[in-house]
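Removed: one protein chain of the complex. Kept in place: all other protein chains.
Our next item is subunit A:
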């Protein structure tokens, strides 16, 4: 497993390099010199010499020099760093970098020196991350070096994950201006390997907590996107089986093998990010995926409580979005949200029925008001408020709320007084005849228990029975029919829009001849002439209010 991945990386890295070098060399060849081949042979020679004898170890320093020239000469830098990588991989594999007690002082010095050079090389590689062209090969080289280091840097039987190095890699990745780098990193490593993901979370959390780092908006956005992209949540300990560097198998309890440890790392990273504060768009994004890809990472979802309640109290569409998260907490974690229904009631405002999160909200609302143990007064408030809103709502919203009313009426028979209220005493009747009826509903009242909606009537829905859209009118009629149906499936009515209503109308071919207005009007766009006017001709509404111009 290990060897194959290693091979594949080195192979892919090599390919990339070869290609790039090829490009360069073509250019060079055009310009005349065959520097490329010179460089190659030189590098090869260096490599061979280094392996030949320790005497030539100084060539490593030379190579480092070459590799550092990343600003001027990309291909040289890449070739040099590739050579260096190969050199270090081999040296590591031979154990030349391992400090041994029994080794002589001279050897110790050499080892020390080599280790310093290795650290230099790491630095060089990390610096390359900022360069657009070098970033990708540098990442691949760094990752392969990481692997070899894990196995051979210390004289141990089992690999140790070089955290110090990886943390730095992640820091550089996060801070690098190259977007592609992050994509590749996420796609090839973080999503692929459980241990890489684990340490990435750790590194990010550390990075965010480190006050020394410059955490401006761009970096936060980058981290936010990076975290958002990590969405493959393992479901059990057994799922954790793909490792980039195999963790010690002897210890059963290694944190890498424990799902809760993974979750803890992710939770830390997310919390660290959230504590920094998020922009409105980021909040919306987080709330959108909260229940699917963030909350499952949390071992203690209660920690999200503050964030969610903050969002919920923020108002507007953020509140709508936070609703599902709050509901999740209430349901799963027994969150006690004071005056939940009052808050819910306040969410129903003028924009609610026009919002694009309407159907999402209705699904939740259906759940919240699904209990038959709720006070009828409150349910009536919800019904009446929505009915009031429906007077200014698009047809698709009306279509959704009326069947929902029906279900509520079925569930809370007390509320049916809103449809049918017979005056009982003659005095009452008399008063009604004389003064008419004022709607007792208090539309601006915030507390759903105090709106007096249950004393009101649903005139609004009756008005919608004369809605211009034939189907909406038909649906609105269900509340004046007999309630013989058990209930409507709300889901069928939720996802409509002007577009879908239109499509439904146009879906059918015209087969039967449509009715044509029998009378052809004398005037369509022009005004009625004077003499015609005297004879009783009248301007149409459009002509009356609009100037079509005249001949």
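Everything that follows uses one rule, which is that contacts are C-beta pairs under 8 Å (C-beta built on N, C-alpha and C of every residue); 3 or more make two chains touch, one makes a residue touch a chain; residues count from 1.
We adopt the following convention: contacts and distances are computed from a predicted model.
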{"item": "The complex's invisible chain, by UniProt name, from \"Elongin-C\", \"Signal peptidase subunit 3\", \"Nucleolar complex protein 14\" or \"Cytoplasmic tRNA 2-thiolation protein 2\"", "value": "\"Nucleolar complex protein 14\""}
{"item": "Residue of A:43, A:344 or A:479 in touch with the missing chain, whole complex considered", "value": "A:479"}
{"item": "Which residue of A:113, A:193 or A:488 touches the chain not shown here", "value": "A:488"}
{"item": "Residues from subunit A at the interface with the omitted partner, ascending", "value": "349-351, 354, 388-395, 399, 403, 416, 418-423, 432, 435-439, 443, 457-460, 462-464, 466-471, 473-475, 477-482, 484-486, 488-489, 492-493, 496, 498-499, 501-502, 504-508, 510-526, 529, 532, 535-537, 540-542, 544-551"}
